[in-house]
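A protein chain is absent from this complex, but the other protein chains hold their places.
So that you can tell them apart, the chains are marked A and B in the order they are listed, and the count of residues begins at 1 in each.
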Amino acid sequence: MDAILLQILNGLDKGGAYALIALGLTLVFGTLGVVNFAHGALFMMGAFCAVAFNKLLTLQSVTIDPSQTTPWGSPMEVRQPYVEAWLGESGKFLVDYSVPASILLAIPVMLIVGIAMERGLIRHFYKRPHSEQILVTFGLAIVIQEIIKHYFGANPIPQPAPAAFRGTAAVGEMIGLGQGLPYPWWRLIYLAFSLSIIGAVFAFLRFTTYGMVVRAGMRDRETVGLLGINIERRFTVVFGIAAVVAGVAGVMYTPILPPDYHIGMEFLVLSFVVVVVGGMGSLGGAVLAGFLLGILQSFASMNEVKAIIPGIDQIIIYLVAVVVLLTLPRGLMGRAGVMEE
Amino acid sequence: MALNLSKQDWLLFLGFALVVLTMPITLQPLGAAYPALMQKFCIFGIFALGFNILFGLTGYLSFGHAAFIGIGSYAAVWMFKLLTMNALPAIFFSMIVAGLVAVVIGYVALRRSGIYFSILTLAFAQMFYNLAYSVLTPLTNGETGLQLTLNDPRMLDNMAGAATGGLPRVELFGIGLSGGGYAGFYFCAVILILCFFFAIKIFRSPFGLMLRALKSNQNRMRYTGFNNRPYLLAAFVISGVYAGLAGSLMAVTDPLAGAERMQWTASGEVVLMTILGGAGTLVGPILGAAVIKYFENIFSAFNEQTLHRIFDFLPDSIENPLVSVLSLFVGEGWHLTLGVIFVLIVIFLPGGIMEGFRRLSGLFNRGGGGGKPAVASHPQPAE
C-alpha cells in the first residue's frame, strides 16, 4: 500500500513538471498555431535564472589569510559573500532562499525573452508550414543552449533547496495513514506549485475578459479581428505568459535536478509527447496527459511491474503515445481540424 | 535496372563521382583529407540522401531516422561476430533488417500525417534507444557498445581456417577496411556513388513523381481514387534501408555499435543536414552532411590560441575583441555557429545551400545578359 502511494506521489510530482511544460507549449500552439521547439530552452533559461541569481547573491570577496596555509603551502584564501557581509543573518537567509526568490527575477526576464522571441522571430512564421516552424525554433533552441553553455559551462550546477525544505515530510501522518511514507519536502512543494500555476493559467483564461478574448481568438482569429480587437498584441502576451510558465517551472525544478544547458531538450521531447497525447491545442488535455504519463511512468518502474514486463519503465511513455495516437487520432482531448492538413 | 539516364543526369552523376573520389586530394587545403572524416562525409551523405527521399519528396518529417542507423550498425556487428569479417554480408544483412523494421514502423506511423507522424517516429526511435540500454543489452551490450571479441564464432571465417592473432579487421576479400586507412574511405565512397545513382533513378522515375504529387496535395490524389499508403510506405522503407546501410558502414569502418547513435538528437542532425543542403534536391543533403561534419571536426578544433595566430597581423586593440567574439563560435561553441547558420537558412533560404547556388547562378546569368534559364544540371526542388 505504502509502495503504491509512494509511486502515485512520485508520478504526480513528475506529472506536474510534464504538465507545466506541456501547458505552455500547447498554449502557444493553440493560440498562435506555432509548433515551438524552443520551448524546452525557455524552461532551461528559467532554471538558469535561478543559477544566475544564486551566483549574484554569492559573489565573494577574497582576502588572503597569511596565518593559514593550504596543504601545498600557499596562503589560504578566505572567501566571504558580499551579501552576508552587508546584511548579516538576513543575507544568509536570502542566500538560503535563493531558489524561490529567483522567481522574482525569472518572471520579468522570461516575459521579456518571450515577447522578444515572438516579435523577433515567431511572428514571421505564422504563415509558414509547421515543418519550417519546427526547424527554425529547433535552430533557435540550439543557439540559446550554446549561449548558456558558453557562460555557465557544460556541467550541471546544483542549486540546494532552502535548508528548511531539504528533509523528508512524513506524508503518511499528514493524510492520516500512520507511520511511514516519507517524501522529500521540496518535491511536495513542486507539486503544489505546479498545481497552483496550472490553476492560475486556467483561471486567467476562463475568468478574465482578456483570457476570454484569447480563447475566442484560439477558435476563430479572423472574427475576433473583425470585431476590432487587436488580437495580435494579445497573442504576443500569451507567448510571454507561456515563457514565464516554462521559466518558473524551470526555476523550481533546480533543487530536484541540477540544471545543465541540455536540460530543456530532455524535457522537450517528453513534453511534446505529452502535448500530442493530450491533443494538440487542448490545455486540459495537456494537463491530464502530463499527470497520466507521470503516474504511468512511475508505476512502470516498480520492481513488481518490471518483473512481469522487463524494460517497460523505459518505454511506457512512448508506448502510450503510440497507442493513443493510433486509437484516438486527436489525442485525449484534441479538437477536430488541428494539424491534420 | 536500365541505365537510361538523361545526358544531364549522366553529367551530374559523373561529376559527383569524380568529386567524391578525388576528395583525398581536393580536400587537402581544407585540412579535411583524413580518412576518418571523409568516411563520415560518405556515411552521413548516404544517411541524408535516404532521408531526403522521404522528407524531400513526400514532405513527411521523420524524427526517428537515427533508429535505423543504430539497427544497421548492430546488425552489421552481429554479422561480423557470427559469420564473417567480410563487409558485404554484413551490409546486406543490415539493409534487410533495417528494411523490415522500417516496414513495421512505417506501416504504423504512416497512418497519421503532419506532426503526429513526426511524434510517432520519434516515439519508436526513443523506444529502440531506451530498450537498447535496458532489456536489449544481451543484443546491444548497452552503454559499453557491441564489440567484437576473440571468442566470437565467426563461422565462415573459421571454416576457411583464417589465421587469427588478436581481433581480425573488417575486410573486403583481403583488403582491410576498419582501423583507419584509405581503403575504408574508398569503400564508403563507392557505395555513396551507387546510392547516388539509385537516388537519381528514384527522383526521375514515375514513382518519384508520384511522391512529389503526394507532397503537393494528398487529398487531390486520394480523390482520384489513388491509394497513397503503399507509395509512402515504399519511400519510408527505402529511406530506412539507406539509413541502415549508413549504419552498417559505420560498423564496417569501426566495428563497434553504440546506442548513442540512435538518440533523437542524431535524428535531428540528419534533418539539419537535409535542410541545410536543400531538401528535395539530389546533391543538397550530401552537401549539408559534409558541411556539418566538417564544422564538427575542424571548427570544433579551433580555440582562442588558433584565432590569435590567424589574426596576428591586426593591432591588439582590434585583435583581442575580435578574437573574444569569434571564440564564441568555434571550439566548444561550434554548435552555436551551426544553430545560427541554420536559423538564417530557414528564415532567408528555405531551399538551403542549393537554392543559394541557384540564386547566385541566376544572378550571374542575368548579369551576363544571356537569356538562358538557370537550370543546367542543378536538380529542381520537389515543390
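Assume a residue touches a chain if its C-beta (ideal position, glycine included) is under 8 Å from a C-beta of that chain, and two chains touch if they have at least 3 such contacts.
The rule is short, and it goes like this: contacts and distances are computed from a predicted model.
J.: From the names "Branched-chain amino acid transport system substrate-binding protein", "Exodeoxyribonuclease 7 large subunit", "Cation:proton antiporter regulatory subunit" or "NADH-quinone oxidoreductase subunit I", which one matches the UniProt record for the unseen chain?
T.: Per the UniProt record, the undisplayed chain of the complex is "Branched-chain amino acid transport system substrate-binding protein".
J.: Please identify which residue in B:212, B:261 or B:358 touches the non-displayed chain.
T.: Answering carefully, the residue with contact to the hidden chain is B:261.
J.: Just name the one of A:15, A:100, A:114 or A:184 that touches the chain not displayed here.
T.: A:184
J.: Footprint of the hidden chain on chain A, which residues?
T.: Residues touching the hidden chain, for chain A, are 2-3, 6-7, 10, 13-14, 70-74, 76-77, 154-156, 158, 160, 166-168, 182-184, 186-187, 256-258, 263, 266, 297-298, 301-303, 313-314.
J.: Touching the missing chain, which residues of chain B?
T.: That gives, for chain B, the contact residues 28-29, 31, 33-37, 130, 133-134, 137, 142-145, 147-150, 165-167, 169, 178-182, 254, 256, 258, 260-261, 296-297, 300-303, 305-306, 309-310, 331-332, 334.
Throughout what follows, only the chains that are shown with their structure count from here on.
J.: For a test of understanding, state which residues of chain B touch chain A in their complex under the given definition.
T.: Contact set of chain B toward chain A: 59, 61, 108, 111-116, 118-120, 122-124, 126-127, 130-131, 133-136, 264-265, 268, 271-272, 275, 328, 332-333, 335-336, 338-340, 342-343, 346-347, 350.
J.: Would you pull the chain A residues touching chain B in the complex into a rising list?
T.: On the chain A side, the touching residues are 35, 121, 124, 130-132, 134-136, 138-143, 145-147, 149-150, 154, 265, 269, 272-273, 276, 280, 310-311, 313-315, 318-319, 321-322, 325-326, 329, 339-341.
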